[in-house]
Each structure stands twice: as C-alpha cells, then as structure tokens.
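Missing here: one protein chain of the complex. Every other protein chain is in place.
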Amino acid sequence: MEQRLLTNKKEFKAKGFILQWEWLLVALIVAMFVMNSNLSEYFFQYDNLRDATMGFLDKAFIVLPMVFIIMMGDIDISVGSIIALSSVVMGDLYAHGVPMPLAMIICLAVGTLCGWINGMLIVRYKELSAVIVTLATMTIYRGIAYILLKDQSVGKFPSWFKFLGWDYVGTLPFILIVFAVFAIAFGLLLHKTPFGRRVYAIGNNPTAARFSGVRVDRIKVIVFTLAGLMSAVTALFLTSRMGSTRPNIATGYELEVIAMVVLGGVSTAGGKGRMIGAILAVFLIGFLRYGLGLVNVSAQMLLIILGGLLIVSVAIPQLKSRFAIKRKA
Amino acid sequence: MKKFLVTCLTVVMLMTIVAACGNNNNNGNKGSSASPQASNAASPSGDSGAKKKFAIIFKNTGNPYGEKEMEGYKKAVEELGYEAILKAPDQPTAEAQISMIEELISQKVDALAIVANDPDALQPALEKAMKAGIKVISLDSAVNAASRLVHINQADPERIGRTLIQGVVEMIGGSGEIAILSATSQATNQNLWIEWMKKELEDPKYANVKLVKVAYGDDLRDKSVSETEALLKSYPNLKGIIAPTTVGIAAAGKVLTDKGLKGKVQLTGLGLPSEMAEYIESGVCPWMYLWNPLDVGYLSGYVADALVNGTVTGKVGDKVTAGTLGEKEVIADGDGTQVMLGDPFKFDASNIAEWKAVY
C-alpha cells in the first residue's frame, strides 16, 4: 500500500507514465490486428471491420460515463437493467400506439430518471456504498421490466428505426459516428472542464475535495444521471439491432462495461485514468472478440483469452513500477 | 522509457504467441469431442473456396443436449463432404448470437442453422445473412417465419403438450392437483408447450385435474429446487409435477428423492436420459419424453444441404431425403414452413439403461 502511494505520487508528477498506458493499448491493438489478420483472411477487410464495430459499440456508450464513476471510486452495476427497462418501456409504449419518436424520447427520459434515482440514493445514504444501491436498483429496474412485459416481446418497430443499428451514413456506420460525437464530448468534459478536474479531485481524495469547496454530492448525482442517460442511448441502438425487445435483454452488460473501463487504465481506487484509454480498450476487446470469432474459437477458450488479457495487461505496469522501486531502494 | 517500451513490445509479442497457441491447443483438445473442423477453419486461406461451409449456432456452450445436436449436424454435413462450423456463446443470450451471425456472414458461409435464444431478436441479423446469400434455417428453438427459410421441428409442440398432460394424468390416476416447473419465463419452446398443455386441460375429461401453478426455475439448480420445495409446501395435495426442461426435471427429481415423496408426488416432463437415469431407475419419475438431439441436428444438416444445392426452396410440399432418417416433407407452420422430425420418444425403466450412456 505504501508502495502504491509512492507510485501514485510519481505518476502525477511525470505524466509520461499515464501516456505509456495508452501506448501499451495501442501496441496491443496493433499486435491483435497482426495476429487476427494472420489467423483469418476475412479479418482485415474494410467492410468486415466496419460491420464489426456495429456489433460491439452499443455497450461502448456506457463506457463513457462509467469512466467518470469508476474514477470517483464508485461503481454502477445497474446499467444493464436500465437498458432493459428503458427499452421495454419504449417498446411497450409503441405497441400501445405512442408514436415512435415520442417513445424514443421517453426511453431516454426513463434511463435518465433511473440514473438520477441511483445518484440521489447514493448521496442521501452515504453509509451505503454505490455497490449495494445499484445492486438493489439493478434488481428493481429489471423487475419492473418483467412486470411490464411478462413473457412477451414487443417489436414490429417502424422500418426507419432499423437505421440506428444497421445502417450507414456515407460509408461509415451511423452508430460509429454517434459514438465518436459522444466520445469527444465526454473526453472534453473530463479533460478540459472544471467539472472533469473536480471528478479527478473527488477520485483522489473525496474528503479533501469536499473541504476545498467541491460540491461532491452534486457531481455524483450528475455523473450517475449521465450513466442512466447513456444506458438509454444504448437501449435505443440495441433495440434497433434486435428489432424487438424483452425484459431479459442486455443481461450481464455491466461486467463487460466495467472490464473495458479498467482495461482502459481507469483505476477503481479512484483518481487515475484517461478517456482515450477506455475508448481504446473498447476497440481492443471488440476487435479481438470479432477476430477470434472469425476463426471460430470456442466460447470457453475466448473466456480464458479475454480474462488472461485483462490480467496480463494490468499486471505489466504494476510489475514495472514494482521493480523500478526496488532498483531505487 | 525506452526500456519500458521494449518490455511492452516483448510482452505484446509473447501474448500474440500465447493467444495463437491457445487457439491451436483448443482445436487439438476439441478434436475428439466437438469440432475438429474448427482447426481447418483456423488455418487460413488454404482450403477456402474448395469446400462449402455449413455453420450451426447453439444457445450456449457446455450444454450436453446442444453438444449432441451440433454433433448430429456435423455428422450430416461431413457425410455430404462439406465443412462444419460449430459455435455457441458462453451465455444464452440473443445479443451474443447476433455477434456470431455477423462473424459467420464475414466468413461467407453457405448455410446457417440456428437454435435461437429469442424468436424475434435475431430477425435483423438473419435477414442480413439471407441478403448475403446464406441459407438460414432454425432448429429446435425457432426464429420467426420472416427470419428463416424453414424450421426443423424436433416434435410437434401440440403433441408434446398434450402427451405430457396425458402422461401425468395417467400417473396420478385421473384426478388431483398438478403443477408445471418450467425454465425461464422467456423460453420460447417451453411457453409454447405450456400453452398446449393448458389447451389439453380444457377437455372436460380432465374436470378433476387442476393446474395450480406454473413456476419458473430459470434453468438454475438452486432456483429450481427452491421452486419445487415451495410447490410442495404451498400445495400439500399436489400429486404431479410436469417439468419440460432438463435442469428443472432433474432438480425436481432430486427434491422428491430427498424428501421421500416417491409415489406420493409423480414427476414427468422432458429431460436428458443421462441426467434422469437415477430418478427413472428409482421410480421417482415413472417415465418421461425426449427426442434424439443427434437426429434433430442430423436432419438439419440435410435440409441445409438441400437448400444450398437448390433442390428445395423451403416451401410446403418440398421433400428432403435425410440420410439414415429417410424422406421428410416440408409442411406449413403458421406463416412459415417446417420439417417435422417425428414423435417424442418415451424413456422408462425398461430402456433408460441403454440410453443414459448415449446422451
């Protein structure tokens, strides 16, 4: 622990290290591309790579606010359920004759509301950690989705709705463009605004941040609300991808999102990481899965490779700093 | 700094090798059990274009029933001289199956057979596959009529539902309370069978038989056990349980055995012979039904072949000669068409010993 504190200080003095993490991810991505291109002739083709992004970018929307949440040392495991609830509400309303554009707006509103409730519970009841609050709301939100739709699914959306998840603007997938816009917005929010600096401050030391005038509660509520909103955005794209919705969609998304964020170099101990890392991690995991899928690696082997990748890539800088300290000593 | 970058690169290279090795090992290991063909698929270019590729996607991995279905499909495809690709996600979700469909479209397979986790959610992905010229069929757990050319039905849902009610009524002696223990509330097949069971119960001759509850064990051992125990306590007069799902029927068999309720509460349903052998031999479950998953897969392989070669188009009246299974006809099924395998097979104490080793 002492050692970690020392390395922390060092990292904040020399920004270089944080940059290195992103370079490591870039190197991994390059290696992964080389490997996959060797394994399958179908991998390195523009059409295929482009279509692959449509498959994994839906969860990437939640990665963006999750970076903020994990940066503050919190966690939100209810995002998968928020997707299900907002998607089911949208589908149910449409099935009852509400026009699709209005249903989509309500979908976003429901997600935002769910996130806001999470945030309010977390700041009102400080003795409860975000884990337990979102664990409870995770069950509640999906429970409401089950109450609404029971064993039914709703679909038959208007044909233009399919555009979101399956179509292109020019030659680029629509979802990729939307993601790029959001990614830039969230990146700027984190790195170029006072809001982002306060999030870093809370992550480093919430008590100190509070005493230096940061309105911790307000920032937390905003961040969790954003997570709800982005879950609803995911719900829109995912529902479009599936052409229908039912209460059990997006099961287990929360862990995948968290894995991407931590692989991106954001520390669950708070205060460390950059937006670009998480975005690189999204593409690393996404293309790796796709590439191994192209050569039909079995699901269990895929699990082992992804788990190993997560641990090895996180272990490298830790080991490196460990040996660096030893050498100094 | 430089040193570190060098370390990074070394590690990256190492990982590339490790990942590649892992991949090879996998193919080596799996050779005996599931998919030796996967290794062919893994070796780049070489034989591509020469052999037609037939793919199957099951619900999830590590499911013995699914392994047998994929084995049957592979057997048929290899008899026909093609290459089989067997895939299954680690979790039984439609999202994961959509990604797999995309991967198969990129690989330009010729035919795709799918055991769907959701009847509607795969529609856009399967439509894209059909647009790309892939012949799409579903087997076992169907997708809706717009997302497939033809469905391979293991057994008529109506027959399954009605047979199960007739079976349990015979076991309980014509009157009493019965309950159903299903998989998840979202499971397509189970919901369809339960509908038919309810329809069969409308017959006046079942006036004394009362369906008290449909419980959902979610195909989880612990939840299925809790649900069974709750059924027994909430309905002390319960005389029969129908569990049309492998995990559910085995969990119910275990509870009835442990509580010494053999003979007091009867159990039937659909289950794997290997899982149920213990309870059928002991008499807790007098008999149950299932079809042969190997045959379901095998038939699908031949239907896919007929579609790819253009000998059939999947419309009503088409006939497919399916290897050892003989000739099968395409019949109507709602808006779409299907091929029926046959009637469910009855497993009881007399034949379970020979089947428990098979699947």
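The first chain written gets the first letter, and so on, giving A and B; residue counts start at 1 in each chain.
In the analysis below, a residue touches a chain if its C-beta (ideal position, glycine included) is under 8 Å from a C-beta of that chain, and two chains touch if they have at least 3 such contacts.
One rule holds for everything that comes next: contacts and distances are computed from a predicted model.
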Identity of the absent chain, which is to be given by its UniProt protein name, from "Succinate dehydrogenase / fumarate reductase membrane anchor subunit", "ABC transporter permease", "Small RNA 2'-O-methyltransferase" or "Response regulator": "ABC transporter permease"
Contacting the left-out chain in the complete assembly, out of B:I105, B:V169, B:M197 or B:A215: B:A215
Residue among A:L128, A:A208 or A:A324 touching the omitted chain: A:L128
Residues of chain B in contact with the chain not shown: 29, 33-34, 60-64, 67, 90-91, 185, 213-216, 221-223, 225-227, 229-231, 233-234, 236, 250-251, 253-254, 258, 272, 274-275, 277-279, 281, 356
Residue numbers in chain A that touch the chain omitted from display: 1-5, 75, 77, 121, 125, 127-129, 131-133, 135-144, 146-147, 150-151, 252, 255, 258-259, 262, 267-269, 298-304, 306-311, 314-315, 318-319, 322
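Everything that follows uses one rule, which is that only the chains that are shown with their structure count from here on.
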Mean-CA-position distance for chain B and chain A (Å): 32
Chain B residues within the chain A interface of the complex: 1, 4-5, 7-9, 11-13, 15-16, 18-20, 22-23, 26, 30, 34-35, 38, 41-42, 44-45, 48, 60-62, 85-91, 93-95, 98-100, 102-103, 105-108, 118-125, 128, 184-186, 191
Contacting residues of chain A [partner chain B, same complex]: 16, 20, 23-24, 27-28, 30-32, 34-35, 38-42, 45, 48, 51-52, 54-56, 146, 150-151, 153, 155, 162, 165-166, 238, 240-252, 289-290, 292-305, 308-309, 312, 316, 320
